[in-house]
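Here the complex is missing one protein chain, while the rest keep their positions.
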Amino acid sequence: MKNSMVVIVERKDFQNLFDVLSKRGYQISGPTLRDNAVIYDNISAVEDLPVGWTDHQEGGRYRLEQTNKKSLFACVVGPHTWKKILYPAEHTFIQVKRNGSKLEITSAEKKPPKSALIGVRPCELHALAIYDKVLKDGPYPATSYLQRRQDLFIVAVNCVNPGGTCFCASMNTGPKATSGFDLALTEIINNDRHYFVVETGSKLGADLLKEIPNKEAGIEETQTADKALQKAAARMGRTLDIKGIHDLLYRHFDDPHWGEITKRCMTCGNCTMVCPTCFCVNVEDTTSLDGRQAERLRKWDSCFTVGFSYIHGGSIRATETSRYRQWMMHKLSYWQNQFGTLGCVGCGRCITWCPVGIDITEEAAYFRKNDK
Amino acid sequence: MLIDLFSIRRTMKETFDTFSLELEPQYGEKSFTFAPGQFNMLYVYGVGEVPISISGDPTRHKSLIHTTREVGTVTRAMRKLKVGDTLGVRGPYGSSWPVEKAVGCDVVIVAGGIGLAPLRPVIYYILSHREKYGKVVLLYGTRTPEDILFRKDLEKWRGRFDLETHLTVDRATGSWHGNVGVVTTLIGRAPFDPLNCMAMVCGPEIMMRFTVLELQKRGVEDGKIFISMERNMKCGIGLCGHCQLGPTFVCKEGPVYTYKNLKDVFLKREM
Partner (left out) sequence: MENLERILKEHPFLAGLEDKYIKLLVGCASNVAFKAGEYIFREGEDANQFFFIRHGKVKVETYIPQQGSIIIRTRGEGDIFGWSWLVPPYKWHFDARAVELTRVIALDGKCLRTKCEEDHDLGYEIMKRFSLIIAERLEQTRLQLLDVYGNSTKK
């Protein structure tokens, strides 16, 4: 954004952000601890954040650990994504009433509360931009998404401490937020000082900031933040070389290696549920017991199910191999044809939350290594 | 996502497992416009919604005809509906057959089984603008004589001098006096100019694969061969993801594709 402003907000003043957002009628969501994981839920105070916790992530492994620092954002992304709020897992969108042979069809969309998201990571901002292309910018946008997206206030957090399965640097999606936010924070704990370098990304963000005690950022403070982010970019747990990846995977469409991957893949669909860009949904119709009312619901679906591609006579993708290939090629190849961008933002969730630790970066590297 | 309410004006049994429904809008404008090859999402109250190709005449806007095979829960329920019952309709969606591009060309229509349904609007359209086209050939194959759709239309079309209609079935007994053999056998000798024609093909994928080979053998360019694909669809508008066919969504870029654009995908398995 032109005229973007960089200021410093001290840790002790950080609660003001929550208060100002609440005062302006926002329902605030952000990272919080539950069942030994950091998830996204409604929060109202700094204490709701995973204060002092950090995470260790590897293929098929996620562990939280308490540190002696009191960081608010030392955990990177967990099993939740913002689609939980913006495109809920289950959503009723049509209601039908029957009266004899006559039907009355009405929209079941309700105006959602104004929502503020705190702690959106740079990779997730990119995921939102991708969601916008899929659900907002097409000829038939998804109403519920439009409504939720409209009044969204986004507080991004830059990643000074990337996780073990992160690879945003190689996807050009992080670790620093460049656009798509109202405010972007870099959390710095330096000796005894705990503060946030805050960049404004919108007029609204700048306006809101007026109500939070802040001071102009000094060169040293911004340099500290920049350095931390440069270091973070060099400390990614994974890398994925995306050069020519579209054609690379096409060339290997019939590679028997897909079959090797699916010896491990259980087609559980975890990777699709935790993916911030996976958007596939099923549509279900239900009827009340007396038969007078029916509803149409949308539910997250996964291309790993056999039923996903079912047409009369059988499924198009009947083998596990074809379903894993569909998922990975969709992310890295087809997505580019469909929406002009990659469908992967390098958040690493699919690696962490795969029960057997299948690693999209490893598999992409295999095809590259074995490319003739 | 708007759903319009339509009443069933007429039901027609086509074969033992296929049927047609003629619909009229209950409210609002009493007309419906679509391009040949497009489909609607039809909703049966409380059961669900399915994509069904429009099989009626695109030049007549007062009624809307769909033809489908009874293959799943929704189509089974649909078949039980009676005149006067209500259906929800969304659409029309998807791409269409190149009836405008084909002006001045010969037209070869190759249909297999229920694949004639989405092609019938093409024939209606061409016949009502007949002078704009060169030779028009319809080649239609089914499994047996009992599986032939739209018999009345076919009889009428066979009687016309400006439309070559050839039928064939995969198997038949002595009472059948028509052709026996797969539909691809009709292509070799069909009267059209391979260098100035548009071919429109619809049927099971495997039938379309072999049909494309025969058309290529005749010298028809890949860019002038059009095929219609079928995939699972839950929304019809590019949001649910189910109908993905590699780089495309069948509900958006399809169902009608030029073979040229689809050939890298068409022969890939389980894509």
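The first chain written gets the first letter, and so on, giving A and B; residue counts start at 1 in each chain.
The rule we apply is simple: a contact is a pair of C-beta atoms (placed from the backbone, for glycine too) under 8 Å apart; a residue touches a chain by one contact, two chains touch by 3 or more.
This is a predicted model, so every value here is computed, not measured.
Touched by the hidden chain within the whole complex are the displayed chains B. Only one of B:R10, B:R130 or B:R171 touches the chain withheld from this view, namely B:R171. One of B:P51, B:G91 or B:G112 touches the chain omitted from the figure, and that residue is B:G112.
Screening B:T11, B:Q26 or B:T144 against the full complex identifies B:T144 as the residue touching the chain left out. Note that of B:G84, B:G104, B:G181 or B:G219, the residue touching the chain absent from this view is B:G181.
Checked against the hidden chain, the listed residues B:G48, B:G94, B:P118 or B:G203 yield one contact partner: B:G203. Although one chain is not displayed, chain B still touches it through residues 16-17, 69, 71, 112-113, 142-144, 146-147, 168, 170-174, 176-182, 184-185, 189, 203-204, 206-207, 210.
By our rule, only the chains that are shown with their structure count from here on.
As a whole-number value, the distance joining the C-alpha centres of chain A and chain B reads 41 Å. On the side of chain B, the complex with chain A involves touching residues 1, 3, 5, 43, 45-49, 69, 71-72, 84-86, 88, 230-232, 234-235, 237-242, 244, 246-249, 264, 268-271.
For chain A in complex with chain B, the touching residues are 93-94, 96, 98, 101-103, 105, 134-135, 138-140, 142-143, 250, 253, 279-287, 291, 294, 296, 298, 301, 303, 308-313, 316-319, 321-322, 325-326, 329-330, 333-334, 337-338.
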